[in-house]
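Structure in structure tokens, see below.
Apart from one protein chain that is not included, each protein chain of the complex appears where it belongs.
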Amino acid sequence: MSSLVAVLVDGVAYGMLLFLSAVGLSVTLGLMRFINLAHGAFAMVGAYLAVVVVAAGLPFLLALPLVFVVVGAFGIAIERTAIRHLYRRSALEQVLFSIGLAFALGALANLIFGPQQQAIQTPAWLTGRVALAGLDITSYRLFLIAMGAATAIALIYLFEHTLFGARIRAAVDNRRAAEGIGIQVERLFALTFGLGAALAGLGGALSVEMLGLDPAFALKYLTMLLMVVAIGGAGSIEGSLLAALGLGTIDALFKYLLPEAGGFVIFGLLVAVLLVKPAGLKGRAA
Amino acid sequence: MTAALATTALSVRFGAFQAVRDVSLSVRAGARHALIGPNGAGKTTLVHALTGSVKPAAGRILIAGEEATGRSEAQRVHMGLARTFQINQLFRNLTVLDNVLLAVLERNRRTAVFWRSVRNDRAALDEARSCLAFVNLLALAERPVAALPYGSQRLLEIAIALAARPRVLVLDEPAAGVPAAESAAIFERIHALPASLTVVFIEHDMGLVFRFAERITVLVAGQILTEGTPAEISADPRVREVYLGRRGDHAA
Partner (left out) sequence: MSALNPASHGGLSKPALPFSPVTPLIFAALIASYFLFPNHLALATQILVLMIFALSYDLLQGHAGIVSLGHAVFLGLGAYGSAILARWGFTDPLLGLAAGASISALVALVLSPIVVRGSDFTRLLVTLGVASLIHEAANRMRDLTGGADGLADFEVAPLLGLFAFDFEGRTAFLYALTVFALVYAALWRVTTSPFGLALRGIRENSRRMPAIGSPVARHLAVSYLLSGAIAGVGGALLAQTSRFASLDMLGFERSAEIVMVVTLGGTGHIAGVSIGAAAFGLVKDALSTVSPRYWQLGLGVVLMASVFLARGGIGGLIERFGRFGRRA
């Protein structure tokens, strides 16, 4: 019983990582209608950056905001130079560009760091175990859950209760009308894209300890990220959160209870959800 | 006698907005039936609902007495209901002939054939050419559509619909955007259609409506205001008020 709870905690922690890495993808898809298959690569960039700066002596907790800012800036730079020209292009062209970007970043990682797994040095208080209500839980898992929950609350607040959020929702709803009332949609897009990239970078940095890191990272988790968006519905933060937590727990549960089922359950679930609700659980009807 | 096209209490909603409200329409076989009404009266939405590209919220649609309500747009074409579009919906990078040929082949259900050349289907080619001949476009058959003058593109809209060999043809502003001199030529072709073919058309030019329609239905705010012969409609003070009185608005 207690091990089942431990598995659930594991699943929720994994779900939070998925949420952090995927929520930007969801928003860019919902807002800019841009299919960004390089989103996993942003997470990978954040992960390598965290590994490097922590190895150079920066404390883990300071590395996280640094990664957030740097990957965010990187995202804005790419959005301004290239991606903004692709918003009105076909899905195929968006896919080609973003897959090309993911390939190139993965190859760069391979050239710089080699194909081997990377490890990150986390502070002692995060590597220990915590006895909580009679359960023995890794403190890093709890840290992940707290980080994910805090980010989710901050994002929901940002989107629901600030002017920035209101502008984004207006632009998602009707771009032309939003431009008509003076919202600078271009700048909004760049900022949103940067925020999504920053969150992915943060998610990547937090992933290293739990999922490991190698140059294949960008593509390995892409399918999971896309599934979060597909099930949660493009453009929905709550949807992404629910989908990520659901996928994380289901994945952990089945790996524990029915290891031979492997990835079946998750991919089967994706196909089933898309069959029943093609726009995702919280998505707007197409 | 069974109506060629009929609706009972047809309603279409977009969210809270009711675009078409309780429309019951009956079009006699072989009729030349005009749908008129001010902009935003729901004429085009009604056409979309008739042809199946918009789902009605309530009501029924019958094509020659057959239930068509739940049928798809494509199935309704095979039941004998074809349409044209207010804004050209052509295959712009195909030739004029291929535009019509495609419609002939779809009607024949020959488009499942992937093992023979499309050029070997002599019967379909001949039929496509005769549709083009009817609208006087045969000379332009090998041109790509994109290179066609606008007026000819409007005629091609009709030729494509005719290739479906419809029993009922719905024309959504067949002369939209065409100069007055050419729009008469388009309506002359519509007038020349076989008498057995039922024609329903939307048109803003009252001169053309009164010249070519035998019956007129007036839509206002999604509802039928009245229906009658051209003489009855032109004498109806309500129609004058909502429509003819503001004719100037629609001259463009």
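Per-chain numbering from 1; labels A and B assigned in written order.
Heads up, the rule we're going with is that a contact is a pair of C-beta atoms (placed from the backbone, for glycine too) under 8 Å apart; a residue touches a chain by one contact, two chains touch by 3 or more.
This structure is a prediction, so every number in the text was calculated from the model and none was measured.
Trainee: For the chain left out of this view, which of A:86, A:120 or A:213 touches it?
Mentor: Spelled out, the listed residue whose C-beta touches the missing chain is A:86.
Trainee: Using the touch definition from the top, which of B:25, B:148, B:163 or B:199 touches the missing chain?
Mentor: Of the candidates B:25, B:148, B:163 or B:199, B:163 is in touch with the missing chain.
Trainee: Of B:22, B:106 or B:182, which sits in contact with the chain we cannot see?
Mentor: Touches the omitted chain: B:106.
Trainee: On chain B, where is the contact patch with the chain that was removed from view?
Mentor: 51-53, 72-75, 77-78, 82-83, 85, 89-95, 97-98, 101-103, 105-107, 110-119, 121, 124, 142, 144, 160-161, 163-164
Trainee: Contact with the hidden chain only, please: which chain A residues?
Mentor: Interface with the chain not displayed, on the chain A side: 29, 35, 82, 85-86, 89-93, 95-97, 99-108, 110-111, 219, 223, 226-227, 230, 234, 260, 262-264, 267-268, 270-271, 274-275, 278, 286.
Here, only the chains that are shown with their structure count from here on.
Trainee: How many angstrom between the C-alpha centroids of chain B and chain A?
Mentor: Result: the chain centres lie 50 Å from each other.
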